[in-house]
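Below is one structure, written out as structure tokens; comments come after it.
In this view, the complex is presented without one of its protein chains, the others remaining in place.
Should a chain be cited, it is by its letter among A, B and C, assigned in written order, with residues numbered from 1 in that chain.
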Amino acid sequence: MTIASSDDAGSPALRTESPNPGMTKTAGYWLHLTRAIEEAGRRLYLQGRIPGSFYDGRGQEATAVGAALAMAPDDVATPLIRDMGVHLVRGVTPSAVMRHYLGKSGGPMEGRDGNIHLGSLEHGTVAMVSHLPEMLPVGLGVALARTWRGQPSAALCFCGDGAAAGGVWHETLNLAALWNAPLVVLVERNGWSYMTPERKYLPVERISDRAAGYGAQGRTVDGNDVFAVYDVIQTALDHARDGGGVTVVEAFTYRMHGHGAHDSQRYVPEEDLERWRERDPLKVWRHRAEVDLAWSEHDQSELEAEISLQVTAALADAHAAAYPAADTLAESVFAP
Amino acid sequence: MTIASSDDAGSPALRTESPNPGMTKTAGYWLHLTRAIEEAGRRLYLQGRIPGSFYDGRGQEATAVGAALAMAPDDVATPLIRDMGVHLVRGVTPSAVMRHYLGKSGGPMEGRDGNIHLGSLEHGTVAMVSHLPEMLPVGLGVALARTWRGQPSAALCFCGDGAAAGGVWHETLNLAALWNAPLVVLVERNGWSYMTPERKYLPVERISDRAAGYGAQGRTVDGNDVFAVYDVIQTALDHARDGGGVTVVEAFTYRMHGHGAHDSQRYVPEEDLERWRERDPLKVWRHRAEVDLAWSEHDQSELEAEISLQVTAALADAHAAAYPAADTLAESVFAP
Amino acid sequence: MTYLEAIRRTLDSALEDDDRVLLIGEDVGSGGGAFRATEGLQEKYGIDRVRDTPISESAFTGVAIGLALAGWRPIVEYQFADFLTCGFTQIVNVAAKMHFRTRQHVPMVIRAPAGGGFSGGPFHSQNPEAWFLRTPGLKVVCPATVEDVGLLLAAAVRDPNPVVFLEQKNLYTRIKGSYAASSDDSVEGARLARAGTDLTVVTYGAALPTVLEAAKAVRAEVDVEVIDLRVLCPLDWDTVAASVTRTSRCVVVTEDYAEYGVGAEVSARVAEQLFEELDAPVRRLGSGFWPIPFSPPLEAATLPGVDQIASLLLSTARF
Partner (left out) sequence: MTYLEAIRRTLDSALEDDDRVLLIGEDVGSGGGAFRATEGLQEKYGIDRVRDTPISESAFTGVAIGLALAGWRPIVEYQFADFLTCGFTQIVNVAAKMHFRTRQHVPMVIRAPAGGGFSGGPFHSQNPEAWFLRTPGLKVVCPATVEDVGLLLAAAVRDPNPVVFLEQKNLYTRIKGSYAASSDDSVEGARLARAGTDLTVVTYGAALPTVLEAAKAVRAEVDVEVIDLRVLCPLDWDTVAASVTRTSRCVVVTEDYAEYGVGAEVSARVAEQLFEELDAPVRRLGSGFWPIPFSPPLEAATLPGVDQIASLLLSTARF
């Protein structure tokens, strides 16, 4: 499957030509679940029922889901604010996400942190800090930790196209290249850094071209095609785990919602949104599902219904949950 | 003039084939003055008469001197610990340097800072902080300040091959490239980052190859050939001032003394030192002077004698100078 | 006019009045900044004077230092005060020490929205002032009112030193006041926020409205004087000392941690220098000593609240 309209369709050599039908169904499930959970969260937020701010990855779900599906069990990811799909694929339940959004007890951070800041090594993720792109070396450290004790592991570190300007990007790529360490940096090239368009933060065509300066591989991929992302990331992670070194994958995609739910993104040209709506990751997936699985309207409704049930149950669970008790805050600071 | 033994002889296109004889004499003066002042300082330090630590640029004088000579009056440099030549060429007197080394009054920093941390906009330099490579954006800012008010100026920012691993390198190059700002980064490729050899901090052949990733120009040059450095830096600074953008110049050279005077550099292979001694910047210069100026033993003795007088006078002046008074320290913190 | 509007208006005037003033930071032009403090200014003054930057705090702070050294008056915006750690070396080692080392001026303002109170979580709620207060060479300002934020920002822009200007983001739209234009050149001086006779509360920033509420709540029993420090460095010790000398009791309330912050410094200084004047030990109250949590009840249990302050006022008065 290819998207005719794409100018950034990824490195052809890495595109999947013969898909795996089991994978198609799986990917569809996670794509739709991610979309549904984030839509539900966003609605709640706009109703004033989720505190703080709210971020989602609308339009970028294929990048997170495709990449997470490509991970081996012992790999580690450092997903950011567009990458809810990673958490779901790696086993965080919809209820846990909803409790987390609401700051309830039983969420993965027990209300200490919120919105999309979650993660734990159990799920093969590290909870992001806001400071960009400071998670890169942390993810690398976890993968090295495992690798060095004989448990092959690669780090899949997400990085916005805006965040790639941060100094830690350079330090981490240089260090990882030097140590021939198992690192894949997945740059989400969505054209925006908050309200700033890419021509105001990026002086070059492709961020992945910078990989060469570290002796690393650079790849581009259509970030809205879950299968293409899966393939290129799987190859890169395998390569990393096999001692081949670092890859920078630049996934071309687009941010379809505002930076956060508070942001109406009136500054984003409607034509762009229009064009990218045509390439919505769920549409792209469905096109492929129709070919691979003879996916029908009926299949689609069934999938949506199943997910809707799950999300409703998760919401109910989260609403019913208690807030964490405040009396353990002081003792949370240090490990005993 | 070429150095037959060099593997890193710089970009041939940029080598000077027809030198300027006035320039030859000038360059020789500054090279020898730099060497003499640093040797005198080092002797003093080893005698325990200079406090703190002591750094010199032995073997790298041609890079500092050649680059400084290439600067236009309104350009600004951010020299580091190997770059005494820049201060001298830009008008800091030998006495001022000696007073500075000794922490005496009348030095450029009035004893607040020492060793090679000196500079002022009057001389077109900014005094370095130790944190590497944090001077890059500061130098860039000064050049922009001048450029933006219609006074063409380029920044000549020095950076060690070790320091080029620091995140600020990346942030500054990206920002400068984006703004098409007048920046030349001069990487001193001397093979060492303190006690660590380059294979342990640098995963690639050439740091200047990273320029492409920012849409900047990369150049290499024989850092021990003052004329070659002059040419490549002058071209790069002119290019920057003319709105052509950023250049990274990688000057291949070698650190002939320890990291500081406390460091016996027993870890440096004697063969390397032997090889590079043959390419000593003063030797390289003299070879050219013989061709250009029919430079004789007599000329050489005269030059050395003149410089020796200057250094002796500077030392006498500095030894006689008083220490700064301590009672103004508190009021030095803020500008009034 | 809101606190935020006063900031925008002051930035506008600064750009208007002085050609050397520049705004630099992420999204400051595009979209007018995360909080809209610079909205419309790029349109009005052009992309050269209101400069968007990539996510590169060290680089843009360093560039601003160079600009300041060479005669401009840059105002850099950190999108959240939490991100000051990303340009930390430039701020505390380059800017702060420049005048001491070289006698050259670095007239720059580092604006950063600080503080919690809206479930921003551990990385969008921090109060960083103590990091800068213990670093010689930085002025630090934390305005608590609409009037002050304008006056002090204007003064900061004219100051020949690097000024860390900590906007209290919880006050951005919560409080109203009037815009005051002034050409008073000193970033200095505490302000009497409430006159009283029984006890002095020293506070600043977003804690001020909470303190005033608490003072009101206990007014039947204690007549509380409230000093709003406004400028944390240089600290207006004389105003504090005069008040505590009169009241003989002192409580320091900050949204920042009391430990190693203004709470510690003012408490220590009062006890040391007014030892014989005090009828009761100084008390201090700040946020619970842990990262600021996201979940509303946890955050509420972290930040100093009206009731907590009120009971501290009462116990100190009764001591």
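Methods note: contacts are C-beta pairs under 8 Å (C-beta built on N, C-alpha and C of every residue); 3 or more make two chains touch, one makes a residue touch a chain.
Nothing here was measured: the structure is a model prediction, and the numbers come from that model.
Just so you know, the chain we are not showing touches A, B, C across the whole complex. The chain that is not drawn here is touched, among residues B:46, B:195, B:291 or B:316, by B:195.
When the whole complex is considered, the residue among A:37, A:116 or A:142 that touches the unshown chain is A:142. Interface note: of A:168, A:251 or A:318, the residue touching the hidden chain in the full complex is A:168. From the options A:58, A:82, A:99 or A:131, the residue with contact to the unseen chain in the full assembly is A:131.
In the full complex, the hidden chain is touched by chain B at residues 51-53, 103-104, 109, 111-115, 117, 129-132, 162-163, 165-167, 193-197, 200-202, 267, 323-324, 326, 329-330, 332-333. The chain not shown here touches chain A at positions 76, 108-110, 112-113, 117, 119-121, 126-127, 129, 131, 134-146, 148-149, 155, 167-168, 171-172, 174-175, 178, 332-336. Against the chain not displayed here, chain C makes contact via residues 82, 85-86, 88-89, 92-93, 96-97, 100-101, 122-123, 130-131, 133-134, 136-137, 257, 259-261, 263-265, 267-268, 271-273, 275, 278, 280-284, 289-291.
To be clear about the criterion, only the chains that are shown with their structure count from here on.
Common neighbours of chain A and chain C, listed by label, are B. Greatest Cα centroid separation from chain A: this falls to B. If each chain is reduced to the centroid of its CA atoms, chain A and chain C end up 36 Å from each other. Taking each chain's centre as the mean of its C-alpha atoms, chain A lies 45 Å from chain B. Taking the mean of the C-alpha atoms as each chain's centre, chain B and chain C sit 41 Å apart. Multi-chain contact residues of chain B, defined as those touching 2 or more other chains: 167-168, 171, 174-175, 178. Counting only residues that touch two or more partner chains, chain C has 53-54, 56, 58-59.
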